[in-house]
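A protein chain is absent from this complex, but the other protein chains hold their places.
Chain naming follows the written order as A, B and C, and within any one chain the residues start at number 1.
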Amino acid sequence: MRNENGIQKNGQPDDAFQVFQDIESAVRSYCRRFPAVFATARNAVIEDEQGRQYIDFLAGAGALNYGHNNPKVRDRLVEYLMSDGIAQSLDLHTSAKKDFLRAFQDVILAPRGFDYRVQFTGPTGTNAVEAALKLARKVTGRRNVVAFTNAFHGMTLASLAATARASKRAAAGVSLHDVIRMPYDGFLGEDMDSMDVLEAMLFGPGSGVDLPAAIILETVQAEGGINVASPQWLARVAALARKHEVLLIVDDIQAGCGRTGAFFSFERAGIQPDLVCLSKSISGYGLPMSLVLIRPHLDCWEPGEHNGTFRGNNLAFVAATSVLDYWRDQAFSESIARKSRLVGERLRAIRDTAPAQISAVRGLGLLQGLVFNDPQLANAVSKAAFERGLIVELCGPAENVVKLMPPLLIEDDVLADGLSRLAEAVRACMNAAADLTLRLDPLQPVMG
Amino acid sequence: MRNENGIQKNGQPDDAFQVFQDIESAVRSYCRRFPAVFATARNAVIEDEQGRQYIDFLAGAGALNYGHNNPKVRDRLVEYLMSDGIAQSLDLHTSAKKDFLRAFQDVILAPRGFDYRVQFTGPTGTNAVEAALKLARKVTGRRNVVAFTNAFHGMTLASLAATARASKRAAAGVSLHDVIRMPYDGFLGEDMDSMDVLEAMLFGPGSGVDLPAAIILETVQAEGGINVASPQWLARVAALARKHEVLLIVDDIQAGCGRTGAFFSFERAGIQPDLVCLSKSISGYGLPMSLVLIRPHLDCWEPGEHNGTFRGNNLAFVAATSVLDYWRDQAFSESIARKSRLVGERLRAIRDTAPAQISAVRGLGLLQGLVFNDPQLANAVSKAAFERGLIVELCGPAENVVKLMPPLLIEDDVLADGLSRLAEAVRACMNAAADLTLRLDPLQPVMG
Amino acid sequence: MRNENGIQKNGQPDDAFQVFQDIESAVRSYCRRFPAVFATARNAVIEDEQGRQYIDFLAGAGALNYGHNNPKVRDRLVEYLMSDGIAQSLDLHTSAKKDFLRAFQDVILAPRGFDYRVQFTGPTGTNAVEAALKLARKVTGRRNVVAFTNAFHGMTLASLAATARASKRAAAGVSLHDVIRMPYDGFLGEDMDSMDVLEAMLFGPGSGVDLPAAIILETVQAEGGINVASPQWLARVAALARKHEVLLIVDDIQAGCGRTGAFFSFERAGIQPDLVCLSKSISGYGLPMSLVLIRPHLDCWEPGEHNGTFRGNNLAFVAATSVLDYWRDQAFSESIARKSRLVGERLRAIRDTAPAQISAVRGLGLLQGLVFNDPQLANAVSKAAFERGLIVELCGPAENVVKLMPPLLIEDDVLADGLSRLAEAVRACMNAAADLTLRLDPLQPVMG
Partner (left out) sequence: MRNENGIQKNGQPDDAFQVFQDIESAVRSYCRRFPAVFATARNAVIEDEQGRQYIDFLAGAGALNYGHNNPKVRDRLVEYLMSDGIAQSLDLHTSAKKDFLRAFQDVILAPRGFDYRVQFTGPTGTNAVEAALKLARKVTGRRNVVAFTNAFHGMTLASLAATARASKRAAAGVSLHDVIRMPYDGFLGEDMDSMDVLEAMLFGPGSGVDLPAAIILETVQAEGGINVASPQWLARVAALARKHEVLLIVDDIQAGCGRTGAFFSFERAGIQPDLVCLSKSISGYGLPMSLVLIRPHLDCWEPGEHNGTFRGNNLAFVAATSVLDYWRDQAFSESIARKSRLVGERLRAIRDTAPAQISAVRGLGLLQGLVFNDPQLANAVSKAAFERGLIVELCGPAENVVKLMPPLLIEDDVLADGLSRLAEAVRACMNAAADLTLRLDPLQPVMG
């Protein structure tokens, strides 16, 4: 698929990036790792202005579970646009929203026996998290929220306070308050159960930690390094929260919408959170949309108490309704499970080629990764993959985990092709490292 | 335009709202004031499922300056969708973003002699404000930000701290820190210059107010009651900020993009803010998009230091590029000015019919309003207008200002029609109030 | 009185300060301005180890209103010590505390018609302020407290948040929250009534300032530059606070206990605060003691909810009971008034000798000062006074006010002597400045 002729700078003309360098803020980031100007895409393949194609294991950081430009959805969008369907409606009632609510109730909530109210928030994940935190604090009259090590919940102030990454936190420029940090499953190693620590510190006598309003968590920490909480751990959190009348918020923004196999990532633990945040792939076409699911007795918002202009992005409602069809039968989940097994097998095979450098294969569903001991090697692998036409990013506190997150609808052969490119990239990096070690380069140590 | 046959509940069938009542969160708000299920729209006219049409003076709370479903933009969107153009790209380079950046530079920045870097943030206004506050704090190493009485900057925690409305603030559930409140132009009445107070309190010896990182303001406070800052006041803020090395942030989310006549609302004051927040109508089709303009020497972000999945909403970039064409010649601004004069004249005429009840006509450009002494009367007028097929909302700390914000592209006759309906609604309410007073109803006082 | 023989370093032997330099923290401050090792004292005269005597217009920063080592009190203390009276009792009942409470009720509260509960706090002023703020927040359930420009309330975190001085605030090392700063009487100049600003900003619609728990103020700001609030201004604060159910806290730590003539500094305004903080001269011998007066219906403390080991410093209770005798007849207040007039006259005479350098004489009672335009000149005057055997300190945000605070019991001739030394010091500094000016150094201002 990849154009192989050797144009300089990964084949981009010299001035391709000029306007971005001249005008776009220095904050831009992914474009530095994947330097190309992308033009078109279809499902798991994305193409740049030079016609070069890449297999996309980034998938809009989880916003494109149903692939780029899913034609089924696209046709619905065009039809809606051409019929003068309302595009933007604040929180007015619209036909498009009505259709979405009905389908979400019928396809997702009812079959699982879930009773939730739906709040449409400003259409970014962080807006949904902020709404959930606000509501939890309002309902309980308490201020603190428990968040976990390696958590990622967003970049606006309340979400950022709950986020663990030091560099993101430092950028706040103000003190980040009202969050209690607790160790995630596995953070304290194998010998200590982090939930014992949480129980003692939150609820033990004399702990000095004020009773929190809520516990917020991701069931799989994607940005945090693909850390998967066990169902037992999740069930214990849920039970403790219920016992002490602390709300449980699941931030299912990245791991939800099928990423781990089921629609909700917490289904495997048999729990029902008090509040659930959804965004990213909820609209199914990469269109901005977010929502908070609220257990009915907690829905104590006053009208307009939390608002936002774009909470009525009707194109997103149309798309979101359309992709719910995938969840009408069991086959979709099964296809995810099947692809997940393939990914797991191939990753373990890659690890076996470099057991000294790759410490683990981690993940769940189509959210899996290779854990490198050396972040520089992980970085080299991502670059080598890009040279081989594969987009795959890094995660974890040390950016040492190569994270695979292909569209759930990726064709089997494209998935296999992408995994082969990754294997090739790893092999190339291992060889380069070996060369370097042999040459004993005194200026550039192999290990950072 | 309006279907006049008298179906109950403003013509909605009994079960039209059922799914919303059953499943949507109690936080929904506009839909309570304007109870209908809207289906389609074109420019300034919106139609519900029963085929009833309404003139829209709400315009997506300012997100629809170019009208509903602007056909020029719509055609570009469909074309882009059909060509498999990238929909969602995080902050990767895309052709659609490149086109927008070039057009924005050529059409907006260069002609005004403005030198700004563009940061794409999560696509809600509050995300843009959070980014601007964060950057200001980072650049200066200071924590406090000055915000004004009656300000509205958003609902996520840092923006909310800067927002004045008591009910919104209370919903935070935590202490809102790091904001210093100062009186807006006119807040202290005619005899006191609020800028004298600001100068003494921020910069006077012994004031006890820590030097702030930034001053954030709207040049016209829309939610706050349509308060218009004078050019002199704005120029003095800008001069004071510059002198003391405090950044000036203009939140132009509602008043920008032509709402007050010029593209930026601050052009009339001859100032150039350090940071400018744009959202709402920047995409021109109601699609979620936000950006922060940053004076180049302040663009000290580290890559990825502030991020968000949907900052690459390419459909919005396509639309945003398209509507910039309106700004290529002077005629657009002139048409806004012309319509503004019409609105002003008609509002003053309405006020003259009820000088005891309507204390002022306020506003700038196509953001104007009638100030009622009695909030209940303002509320009644909004309801009476809706019954007459006009959507017009309230604002101000007491919800006593009827706020007109029609699309800038509204046809002259539709605008005139809408204003007539408003006049009729006012007249009806005045008559009803008079009746009530005559009947001396002892249970329901006329004045709240 | 002063030993005039010219020993170097103001007559101190070379190694007199060695142990302080070697072991005491760099935070020490007054000892740098007044470099001597003091040994004994009596009323307004203090003597160093070399036998040099100084008239003391500093008076323990207001803790020695009844003079150094008042013999009447001293005798009571010795008697108490020799009888094995309890020295330290936490908050147990003791005979000494009982005697104090009875005397305070009889001599101070009852004659003024005041009904207060007495809380003994940890024996520093800042502990009393912290207790008052805590109680106000508890009673009202609100967080914010209003404090004024140029306020000084102490150095522990809650008091420090209310304190205005920038250098003190910066030392906190954390954000100082939950305080709203408002302009003190006169801070905004003659043309603006700062109370109008306060009323609008605290209680006006849309102000964006959350309703505070309390307003805390000094009726005369001593550290802040000897700013005297007018009785009218104080009465208006009290009325506004009452109207809006905001508590009024008077920090009478420095200005109370007779410093301004009456026992409480607020008596001149005819107000009765909800909470009053007393410390400094309440014990009358410079012994640590503090208390909070609480209107009975506000005394909603749980037992032990605020505590502190040394709140039972019985030697201080003994001394405090003893000095209350001064308040049993009117003559004491009258003597303060008489001395105040003398100080005022002499200060105005000094000002008239240098009207270009001294902009004002300010103050009330025996808390008065000379306001210099140039802080360096104020500093020189304090130094020149010390060389002439007079201890007089500086205050104000620019340290440009020479502050006179002699013991209230100072003998008339010693007071007159001290004022003469001050006049002489001013004259010497004016001459030195004139000399320097004559030499016309245009590049290097007089003091570096």
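One rule holds in what follows: a residue touches a chain if its C-beta (ideal position, glycine included) is under 8 Å from a C-beta of that chain, and two chains touch if they have at least 3 such contacts.
Just so we're clear, the structure is a prediction, and the values are computed from it rather than from any experiment.
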| item | value |
| --- | --- |
| Sole residue of A:42, A:177, A:242 or A:427 that reaches the chain not shown, by the stated touch rule | A:177 |
| Residue touching the undisplayed chain, where the options are C:137, C:236 or C:403 | C:137 |
| Among C:288, C:369 or C:396, the residue in touch with the chain that has been omitted | C:288 |
| Of C:164, C:195 or C:315, the one touching the omitted chain in the full complex | C:315 |
| On chain C, residues whose C-beta touches the chain left out of the figure | 16-17, 19-20, 22-32, 34-42, 46, 49, 58, 60-64, 68-69, 74, 77-78, 81-95, 97-98, 101-102, 104-105, 116-120, 122-127, 130-131, 133-134, 136-138, 141, 143, 154-159, 161, 167-168, 171-175, 177-178, 213, 279-280, 285-288, 292, 294, 299-310, 312-313, 315 |
| Touch list for chain A against the chain that is not drawn | 143, 147-151, 163-166, 169-170, 175-178, 180-181, 183, 187-189, 192, 196-197, 200-201, 204-210, 224-225, 396-398 |
| Chain B, residues in touch with the chain not shown (by the definition above) | 174-175 |
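In the analysis below, only the chains that are shown with their structure count from here on.
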| item | value |
| --- | --- |
| Chain B and chain C, separation of their C-alpha mean positions in angstrom | 50 |
| Chain A and chain C, separation of their C-alpha mean positions in angstrom | 59 |
| Per-residue multi-chain contacts in chain A, two or more chains | 174-175 |
